[in-house]
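Just one protein chain is left out here, and the rest sit where they should.
Letters A and B mark the chains in the order given here, with residues in each chain numbered from 1 onward.
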Amino acid sequence: MSLLSIQGLTKRFGGLVAVKGVSFEVKAGSIVGLIGPNGAGKTTVFNLITGIYRPDEGQIQFQGDSIAGLPTHRIVARGIARTFQTIRLFQNLSVLENVLAGRHCRMKSGVLGAMLRTPLERREERTALAAAVQALEFVRLRGEAENLAKNLSYGNQRLLEVARALASQPQLVVLDEPAGGMNEQETASLISLIRAMQKQGVTVLLIEHDMSLVMRVCEKIVVLEYGCKIAEGTPAEIKSDKEVIRAYLGAEQED
Amino acid sequence: MEQFFQQLINGLAVGAIYALIALGYTMVYGVLKLINFAHGDLFTCGAYLGLTLVSTFAITERAGSALGFVILVVLVMALVAFLGAVLERTAYRPLRQSPRLSAVVSALGASIVLQNSLMLIYGARYLVFPQDIIPSIPIRVFGLYIPLLRIVIFGISLGMMVGLYLFIQKTRIGTAIRAAAIDQGAARLMGINVDRVILVVFLVGPALGGSAGLLIGLQYGQVNFLMGWSYGLKAFTAAVLGGIGNIPGAMIGGLLLGVIESLGSAYISTAWKDAISFCVLILVLIARPTGILGERVAEKV
Partner (left out) sequence: MRVSRTAIFYCALVLVLVPAPFFLNAYWLDVLDSIGIYAILGLSLNIILGHAGLFNLGHAAFYAVGAYTAAILNTQFDIPMLWLLPVCGLTAGLFALIVVRPIIKLRGDYLCIVTVGVGEIVRIALVNNVFGLTGGSNGILGIQRLHLFGLVIRRPMHFFFFIWAFVALTVFLFTRLERSRFGRALNYLREDEVAAEGSGINTAHYKLAAFVIGAAWAGMAGNIYAAKMTVIAPESFSFWESVVIFALVILGGAGSIPGVLLGSFVIIGLPELFRGFASARMLVFGLAMIVMMIFRNQGILPAHPRPYFLDVLPENALQPESTSGSPAAEPVAKEPS
C-alpha cells in the first residue's frame, strides 16, 4: 500500500554527498515527517522526489511507477505537489492567481482555445476558478483572493503555498518547513489543516524543525543526519532513540 | 604557413584590444550583474578624446613624441574614467534596488545618449586620426615583418592587462572587488565599502576601454561614432567566452576571440567575419554558458 517508495537514494554535488543510500516508504493516507539537524539533506530528498534534481543512484517509485529523473511538471501532473522552504509565491500576482497556478496541470486548453474561447476553454476556466476558491476556503484565505500575494502576512503566505499545492488535486503533498516563522496559534491551525488534508485522502510528507508539531501530527518519522537515515519509527520510538538524541545533542528539547 | 602566423599575430593584436574592452564589461557584470551596454560607447569616447587631444591640443607635438604619447594615453584614460563614474552615478546608481530590467533599459538609453552626443559634437562622418605619432617601421620578429605600431599597441594592451591582474589579485581594493563580485551582501557585512568598489570598477573598466579606443584610432587611422557598436559586441562576446564576471577569463576570451576571428576571416570568409564571432558566442552559451573559466553557480531551491 506504499504510495511513495524510496530506495537507496544518493545524490552528490561535486565532492559533497548530500544524500546517501536513503530508503523509506510512505503509505497512502499517512502523515510522515522527515527530520534531522541542518544540512542533513532533507530538502535535497524533497528536491529529488519532486524532480528538481536527478538522483545519482537509487529508485523513487510513486504509485508503483518510477519517477526518478522525470521533469518536475510531469511529477506534479502525476500527483505530487510541494511547498518550498523559502516561500516561492508569485509575489506580484493575486492570491487567486497563485492558487490557479496549481490548477494548471489539470487543465488542457492552449493558445487556440484561449483565442477562440471554445466551450471547452470556458468550462475549464469556470471549473478551475471554483477549484481554486475551494482550495482557498480550505486554508481559510478566501477573503484574501483579490489581494496581492506579497501583501499577505508570512503565516498566510505559507498557507497560500499549501492552497496552491492542493489546487492540483494531488495524492501526495510534500511540505517543506510549513510552520517556518509561525507562532503557536498559527502552528495549531496548521496541524488541524494537515489533519483535514489527511481526512480528504491526501498523503502528507513533511520536513519540519518544530518538534512539537512533528510529534503531534506525524504517524511515522524518518530521521536523517549528514545525508544518511539514522532512525525511522513512530514518534514515541524516535523520541527515545539513542542515535536521534545524539544527533540532536544541544538542540532545543521538545516541551 | 607564414600566412598562418601572420594571421595569428593579427588575431592576437586585435584580441588584445577586445580583451581590454572585455575587462570593462566583465568587471561591471561581476559586481553589479549588469550588462553595461554603454561600455562600447565609452570606448568610442576614448578614440574621440584622443583625437581631440592630438589635433586640437597638439599634445604629441608639444611634449615630444614618446613623452607626448604617454601623456596622451594617461589623459585619455583619466577622462574616460571620469565619464564612466558620471555614467554610474546618473544612470545606474538610482536603479540599484530596482529590478534588473530597469537597469538594462537605462544602460541602453545611456548608450544612445553617448553615441548621439558624440555625433552631435563631432559629426556623423568618419574623422581621420593622425597616423604619424608612432613611426611605422616594420620590425622583424621571427621572420615576419610586424609594424612597430602594432607591437606598441600589443605591448600596451598586455601591460595594462598584467597591471590589472596584479591590481585585482594583490591590492586591498582589488580583493574587495573580487569579494563584492561573489556576494555583494556578504561583502557589505564584512565592512567593504561597496559603493567605493563600484566606483573603482567604473573608473578602471572605462579607463581600459577608453585606452582601447585610442589604440584602435591609432591603428586604423579613423574614428566614427558607431565604432563602439561592433567592438563592444565582440568584446562582450569575448567576456562571455572567458566567463562573464571572470577577469582572467576576459583576457583569455579576448585573445582567443581575436585569433578565431582572424583565422576565420582568412580561411573561411571575410564577409562573415562578424557572424563567426556571434556563432562562437551562441555555441559557447549553449555548450558552456559559464564560459571557459567561469564557475557553475547552482541556485538553492
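What we mean here is this: a contact is a pair of C-beta atoms (placed from the backbone, for glycine too) under 8 Å apart; a residue touches a chain by one contact, two chains touch by 3 or more.
Everything quoted here is computed from the prediction, not taken from an experiment.
> Quick one: say which of A:V17, A:A101 or A:A188 touches the chain that got left out.
Reading the full complex, the residue touching the unseen chain is A:A101.
> Looking beyond the chains shown, say which of B:L12, B:M27, B:L53 or B:A110 touches the absent one.
Missing-chain contact among the listed residues: B:A110.
> Return the single residue from A:I67, A:L193 or A:A231 that touches the missing chain.
For the chain that is not drawn, the touching residue is A:L193.
> Please pick, from A:T10, A:S23, A:Q63 or A:S212, the residue that touches the omitted chain in the full complex.
In the full complex, the listed residue that touches the missing chain is A:Q63.
> In the complete complex, the non-displayed chain touches which residues of chain A?
Against the left-out chain, chain A lists 50, 52, 63, 71-74, 76-79, 81-82, 84, 88-94, 96-97, 100-102, 104-107, 109-111, 113-115, 117, 121, 124-131, 133-135, 137-140, 145-146, 148, 164-166, 168-169, 171, 192-193, 195-196, 199-202.
> What does the interface between chain B and the hidden chain look like in terms of residue numbers?
So the residues of chain B touching the missing chain come out as 33, 35, 90-91, 94-95, 98-106, 108-113, 115-117, 119-120, 229, 233, 236-237, 240, 244, 271-272, 274-275, 278-279, 281-282, 285-286, 289, 299, 301.
Here is the rule we use: only the chains that are shown with their structure count from here on.
> Express in whole angstrom the distance between the two chain centres, defined as the mean CA positions of chain A and chain B.
49
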